[in-house]
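A single protein chain has been removed from this complex, and every other one stays in its place.
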Amino acid sequence: MPRTVEFTDTEFMIAQGARLIEDGKTIFVGWGIPQVVAMLAQKLYVPNVIQLFEFGAIGPQSLLPFVRGTMGGPQNTYRSLQWLNMNWAFSYSAAGYMDYGMLGALQVDPYGNINSTHLGGTFERPERRFAGSGGGNQVASHCWKTIIVIKHEGRRFVPRVDFLTSPGYLDGPGAREKAGLPRGTGPHRVVTSKALFGFDEESRRMTLLSTLRGVTVEEVVKDMAFRPLVAREVFEVPPPTQEELRVLREEIDPDRFIIRGEKMTATP
Amino acid sequence: MPRTVEFTDTEFMIAQGARLIEDGKTIFVGWGIPQVVAMLAQKLYVPNVIQLFEFGAIGPQSLLPFVRGTMGGPQNTYRSLQWLNMNWAFSYSAAGYMDYGMLGALQVDPYGNINSTHLGGTFERPERRFAGSGGGNQVASHCWKTIIVIKHEGRRFVPRVDFLTSPGYLDGPGAREKAGLPRGTGPHRVVTSKALFGFDEESRRMTLLSTLRGVTVEEVVKDMAFRPLVAREVFEVPPPTQEELRVLREEIDPDRFIIRGEKMTATP
Amino acid sequence: MRDRAIRREGGVEYRFVPPDEFREHVRDRKSKAPAPKLFTAAEAVAAFVSDGDYIVYDFSSLTRGPQSLIREIIRQRKKDLWIGAEFTLHESPLLVGAGCASRIDVGFLGYGSYIGQAVCDGRVKAYEWTNGGIALRLLAGARGVPFLPTRDLLGTDNMKVSAAKVLNDPYTGDPVCVVPALNPDVALIHVHQADACGNARIFGTNLFALEASLASFRVILSAEEIVESDEFRKDPMRTTIPYFLVDAVVHAPFGAYPGAMPARYEIDLEHVDRLNAIRTDGQMREYLEEYIDSVADHEEFLDRKVGASRMKELRRRATVVEGYR
Partner (left out) sequence: MRDRAIRREGGVEYRFVPPDEFREHVRDRKSKAPAPKLFTAAEAVAAFVSDGDYIVYDFSSLTRGPQSLIREIIRQRKKDLWIGAEFTLHESPLLVGAGCASRIDVGFLGYGSYIGQAVCDGRVKAYEWTNGGIALRLLAGARGVPFLPTRDLLGTDNMKVSAAKVLNDPYTGDPVCVVPALNPDVALIHVHQADACGNARIFGTNLFALEASLASFRVILSAEEIVESDEFRKDPMRTTIPYFLVDAVVHAPFGAYPGAMPARYEIDLEHVDRLNAIRTDGQMREYLEEYIDSVADHEEFLDRKVGASRMKELRRRATVVEGYR
C-alpha cells in the first residue's frame, strides 16, 4: 500500500504545470510561478524546451535556485541561445514561433479571459490595484496555446473578469478572430492547485478535465463563481512525485518562498 | 602669378562636395561618389563628422584606399561607433538624427527631384534601366539637408525627371509636407563638376550659387534642359587644392577608377 | 513640452508628440560633436529633468535599473512626473510616495500594496499599455513614425483605457491595433560601460535601450565604468548606444543598487525586502528620509547606507559572468 505524500497546493500546481510542457517546443514564460514551472519541467522532463522571456532572453537554461522576483537576472537568462530585447521577443511570438505561453492570473472567466489589473471599482478608481498585464497580453494574444496557472481559489474563477487584461476566447467562439487576434490561438489549459481545465472546442468554455487524486469534481467546482463544463471522463492527476518535490525544495526554491501554501496529502 | 592646376571634372566635383560637409554633424552617405566625398572630407576637413551607411554602419572612419564598388566591406565600416542593420540605420534618419544626406543621381529636375531608375520609355518597359533607389529614397526623405552630387552633363538636368525615385521639393513649395514627408527637409545643394546650386527659399527652384573659377554662368547653364535661377551674386569656387588632389590620387583612389574624367584646368 | 504633449480623448490621457516636433528637437538641440558630457547625478538631474517631464527607464527594479538616478530625482523632489515603466517594482512607489510622480504608464506595476493603494486613492493615475505596448510605442518614437501596428491588445479592456486604436489593415481588411509613438522627455539608462561622450555598452538583454535613446528628448546615462572612447570603435557590435543620442553621462558604480548589475553585483534582497515592506505613508517617509534625503549623493549613500563589506559581498555573489563582456 502506497504511503501518503505531503505537499503544498502550490507544489502540486507547479508539478502539474511542468508535466504539460512538451519537449522540443517553444514556450513564452510569464513572470513568477510560470518561471518555476518551466524550471522544473526543463530540469526533469523537457531538456530541449525553448523558453522565451519577454525582455529578450531566447532559450535560456535557467540556473537554479530561483532568485525570487527576478526574471531578467543572470540566473534566469543563463545559457540562452540569444540575447535580444523586448520588441524582438514579441516578434518571435507575433510571427507564430511560440507554441505555448504560460501565464499567471488574478481572475479568470469561463472563456479563459485573464484579469491581472484590478479588483472591484472602476479602472480609474479600483478597489484593489495589481500589477497589470506586464507582457501577459502579448503572450495570450500571440502564442498558439496559452496555459494559465492559478491558485484554486473560488474568488478567482468569475463569470466575468473585472478587467479584461489578456485575451482568452473573449465572449465566445470566433470572437478572437473577429477582434483581429491571430487565428487559431487561445487558452489551452488552466492549471490550478486542485485541478486541470481545458476549453471546449465548440463553445470555447472552460471544461474540467482532471482533478488531483482524491479530490472530487464537486470539491473542485463548489467555490467557483461559475460552473465549468465537465469532461465526459474526468481523469485523476497524481500528486507531485518525490523527484518533483526534491527538485522544487532542494534545487529551485530551498528557501520555500514560492512553493509554500496550503498543506495537502494524496497517495502517489 | 599662380600656376595652373590640372584636375578632372570628377576631382573638382568631389573636392567641392567635401568642402560642404560640416564637422561635428551627421551625414547619411549614399553609394559610390558620395562615399569618396565623405572620405576626402573626413581626411582633410571634418575628422568628427559622423557618417552613416544604410546597411548599419554608424560613424565609420573609412580605411583608405577606397575599394571600388564596395560599401559594406570592412574598409568602409572600419572603426564605426556602432554596427547595426538597415532598419536601425533608417531609424536614425527617420527620427531626425541625420543633418545631411548625400546622394548621386541620374537625372535631377528644377525642384531637386532625383531619378535613378530609368531613362525613356515607361517604368515597365524603359529604354534604359539603371540601379534604382537603393536607399536613396529614404535618405532624400528623412535627412534634413540633402546634397546631390552629379556630373555636369546637360542631359542630366531636365525639366521633369523620367521617374521620380527620390523626393526633392516635388512640384514646389509645401508639396513635401503635403505628401507626408518630414517637415523642413529637402534638397540643399547640388554639387556638379562645374558649379554649385542651392534652392530658392520661396520657389524651391534650383538656383546657381557659384561656378568653378574660370567657368561662366552661361557655360554652366547652356546645356541644362531647364534654366535654373541664378543668385544675385554668383561666387567663384577655387579648383581642387594640391592637398585635395594628393589625398584623392594617392590615398583614396590610387588606381584612378573613381576620379578619372574630363581634364580641366584652373588657377588655384 | 508636457502641456503640448498631453492628449485627451474620451477620458483617456496619453503622451504624444508628433514626429515632426521631435525631429526638430533632435536637429536643433542634440549635439553630434564628440564632447565630454560627464556630470554628477545632481547636475544631470537638475539640468535635464524638469517638473512635468515624461520619463522612461530601462530595465527593471531588480536588474540594471537606474536606481541612483531615480533616488537623485526624488532627492530633488521633481514634481508631476509621468513615468513610462515596464517592470517597475520600486521606482513607482518611491516616486509616488515622495510626491514626484502623478501619472504612470505601465507595464507591470510593482508589488506590495503601497503603489496599488495610491492608485485606488487617486494619488496617481496608472494607465495600462502593457509591456509590449510601451516597447512598441518607443519603437515608433525611435523610427520617427506616428504609430505602429500590432496584433495584440485587441479585444481587451486595454483598448478602452488607452489611446490604442483599431484600424482596418489595407492589405487583409482585418482589424489591427495601432499604438501611438512615445517620445519621452527623458530616458534614464544604466549601463555597464560608457565613455565621457556617451557611447555606451550594455551586456545582456535590454528592454528598449536603443529605442528609448533614439526616441527621447534627453538621455541620461549612468555607468558602472567610464572607459576610453577608442574602446567603442574597436568593437562596434558591442555598442548599445552611440554618443550623439546622449545628453549626460554620470559615473555611478553600484548605480543599480539594490538591484543587480549582471556580472558585476547581485541584488541586495534584504534591502529589497525593506522596500517591499513599505505599506503606509509613515513607512514611506521613513524610507525616504533614511536612504535618500539624509544623504547628499549616491557616494554618501554607498558609504553610509550600504558599506564596503556589503558591496564586496554583493560582488562576490555575482558569479554568473558567462556572456557578459
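Assorted remarks:
Just so it is clear, A, B and C label the chains in written order, and each chain counts residues from 1 on its own.
Following the convention adopted for this analysis, a contact is a pair of C-beta atoms (placed from the backbone, for glycine too) under 8 Å apart; a residue touches a chain by one contact, two chains touch by 3 or more.
Not measured: the values here are computed from a predicted model.
Taking every chain of the complex into account, the chain not shown here touches A, B, C.
Which of B:G24, B:P65, B:G132 or B:P238 touches the hidden chain is settled by the complete complex: it is B:G132. Screening C:D174, C:E225 or C:E299 against the full complex identifies C:D174 as the residue touching the chain left out.
Touching residues on chain C toward the chain that is not drawn are 16, 18-19, 143-151, 163, 165, 167, 169-172, 174, 176, 178, 180-181, 203-204, 234-238, 322-323.
Think of the hidden chain as still there; on chain B it touches residues 31, 53-57, 63, 67-75, 77-80, 83-87, 90, 94, 113, 117, 121, 123-138, 141-142, 163-167, 170, 175-176, 178-182. Touch with the hidden chain on the side of chain A covers residues 23-26, 48, 50, 57-59, 61, 77, 79-83, 88, 90-97, 99, 142, 144, 182-184.
Convention: only the chains that are shown with their structure count from here on.
With chains as nodes and touching pairs as edges, the resulting graph is an open line. No other two chains have as many C-beta pairs in contact as A-C. The chain with its C-alpha centre at the largest distance from the centre of chain C is B.
The centroid of the Cα atoms in chain A and the matching centroid in chain B are 58 Å apart. With centres defined as mean CA coordinates, chain C is found 29 Å away from chain A. Along chain B, no residue makes contact with two or more other chains.
Shared interface positions of chain C, i.e. residues touching 2 or more other chains, are given as 210.
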